[in-house]
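Heads up, this is only part of the complex; the chains shown haven't been moved.
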Amino acid sequence: MNPEQLSLKQLAGLVQGEAVGNADLRLKGLASLEHAQPEHIAFVNADKYLDQANQSQAGALIVTAELKAHLNSAQQNFIVVANPYLAFAILTHVFEKKNTKSGIEATAQIHPSAMIADSAYIGHYVVIGEHCVVGEHTVIHAHATLDDDVEVGSDCLIESHVTLMGGCKLGDRVRIHANTVIGSEGFGFAPYQGKWNRIAQLGSVRIANDVRIGSNCSVDRGAMDDTILEEGVIIDNLVQIAHNVHIGAHSALAANIAIAGSTTIGKNCIIGGASAVSGHLKIADNVTLTGMSMVTNNISEAGKYSSGTALFENQKWKRTVVRMRQLADVPLTQLVKRLDHMQAQIESLESTFKLRK
Amino acid sequence: MNPEQLSLKQLAGLVQGEAVGNADLRLKGLASLEHAQPEHIAFVNADKYLDQANQSQAGALIVTAELKAHLNSAQQNFIVVANPYLAFAILTHVFEKKNTKSGIEATAQIHPSAMIADSAYIGHYVVIGEHCVVGEHTVIHAHATLDDDVEVGSDCLIESHVTLMGGCKLGDRVRIHANTVIGSEGFGFAPYQGKWNRIAQLGSVRIANDVRIGSNCSVDRGAMDDTILEEGVIIDNLVQIAHNVHIGAHSALAANIAIAGSTTIGKNCIIGGASAVSGHLKIADNVTLTGMSMVTNNISEAGKYSSGTALFENQKWKRTVVRMRQLADVPLTQLVKRLDHMQAQIESLESTFKLRK
């Protein structure tokens, strides 16, 4: 399917939407409302974008029926759907540049005991160790390393400079972005007489189907048991997943997060960027943490949680920090009670005084 | 120019300074005041270093005329300039070990459609894809990967294990340090029925002239439009730049920062290490954020901003956290007003009372 040949009608068909306007209009790509040209299709997802949509030069708009009612229909072409953002997500795959290569580049080093599916593509200088398995249609970019006993399912993407080791096992449709490390040794040391005695990490990493891990992430192998990412987990860049962490299905972790060892994150959680979760904690299902959250205790209730002071003008912040230092020694709730009590005393004095007049 | 042959006079000439003392003194390198030996030149940048400068064994000192007046001139050699730190910065380039290689190592894999300038150096095992362009005098270290359609300008440095992909375009004199990823896929997913639907990222990354990006950074490609770093932006290590972020000219980002998607940072901003900026925000020009700042709203005024509680002795911190938990239910400003009001009541009672005596 050549995306350059697609008509409004065909695109509408791909997202089970209705084509309104010139159904034969050829569209070459997706663009934002702001930058779209007549050969592009853009999407409108909320009332607040209606003005921008009316002014957009996009050849066609993906909208709901309700949003369409507020647009200058006469001049426009539409794909009408229930969920424009989802339709847009689906159409990005149509216009995405696909890998068309298969086979094994001559420069790849593959151990004879490794099993590589015929439809897989193995890029230049990829190194694959003993007993590895690579599934059908999986694409492995240049310089990736699969150490011994690593298994990668079918339809996976492993980008450049990824290191898979520790016998990690990846399901199907797993995407590991560039320079990420899966299965390196967990940070386990027994302190003894002022020194750190390394604990060799004998566990591995298990990654279920449809997991997505961004670039420059570290997912360590377990100490004895495995580190586990359940199906559909999505992880952004520069994220640390320590040994024996367990992340529930369809949870999403934004960039620069650190999850310390043996912590369990529930299903369908959303963790904001730059958050840090201490070790050996349990976070319930459906927990949302806003950005830069600091979690030092279990979270047993679904809900939205936050931490931090938010941002201050620097001089005011300095004064606030001074006050926060005083706060430990100020009995806040007692203060309010004392105030209530004193007010009662004053009022009593005042009324008695008036009576005596 | 062999740095070992340089005299005080020649070095002074390179920084448009005045050589004072033995103009023919040969100097072999730069060193700190503390560790300098007679063959070294060191710099003095402020009054507080005068004692250290007087005791230094450095063969020569880079100073201002004003600082020189406070030093034991008789025993020393000087380069007198208006800005010693800038002069030092310039001289570091004289003593730096330069790349002397050019050409393409035999092990590099370069697609026939790629255009590599004759004066460029391409290291061992570098992989360069279709339609890539590499400019004059650019140096690409071993194992770097340039995926299809990547363009790198002239006089650039691309260190080992860098991954350039997503058709990113780099200007001239751009420096990308080891293991950094530019142009990997942005973190875009449409949630639908409890699952995350991947949005293929169709945009790219544009990096202007004189940009510097540290090691282990991630700069994602845009969803539809491009992620943009304007000229002269400098970025430290382990920094996350999400899709469609736009960073203004000459802004500086310290290590471990995360900038979330579609946020615009102004020109000449300075962002302290370990800060995190939420998505879809606008930060004005000339904003300085101190380290570990948490930004969740637009910043429309130039100035210096901060967040966080600063550091506490642990036991005191625990008490402070208890108080912070009480704070939500303590009407602080109202408290002060009540106090003022009660004081007035008391004083009124006292004075009435005295009158009645």
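Quick notes on this one:
A and B label the chains in the order they appear, each numbered from 1.
Simple rule for what comes next: a residue touches a chain if its C-beta (ideal position, glycine included) is under 8 Å from a C-beta of that chain, and two chains touch if they have at least 3 such contacts.
Predicted model, so just to flag it, every value in this text is computed and none were measured.
Note on stoichiometry: the full complex in this file contains 3 copies of its one protein sequence, with 2 placed in the shown coordinates.
To be clear about the criterion, only the chains that are shown with their structure count from here on.
Rotation angle for the C-alpha superposition of chain A on chain B: 120 degrees, rounded in steps of 5. Averaging C-alpha coordinates per chain places the centre of chain A 25 Å away from that of chain B. Residues 29-32, 34-35, 83, 85-86, 88-90, 92-93, 95-97, 105, 107, 123-125, 141-143, 159-161, 175, 177-179, 212, 214-216, 232, 234, 236-238, 250, 252, 254-256, 268, 273-274, 290-292, 308-314, 317-318, 321, 324-325, 327-330, 332-333, 335-336, 339, 342-343, 346, 349-350, 353 of chain A touch chain B in their complex.
Contact residues of chain B toward chain A in the complex are 109, 125, 127, 143, 145, 147-148, 161, 163, 165, 179-181, 184-185, 187-190, 192, 194-202, 216-218, 220, 223-225, 238, 240, 242, 256, 258, 260, 274, 276, 278, 288-290, 293-297, 299, 303-310, 312, 316-317, 319-320, 323-324, 326-327, 329-331, 335, 338-339, 342, 345-346, 349, 352-353.
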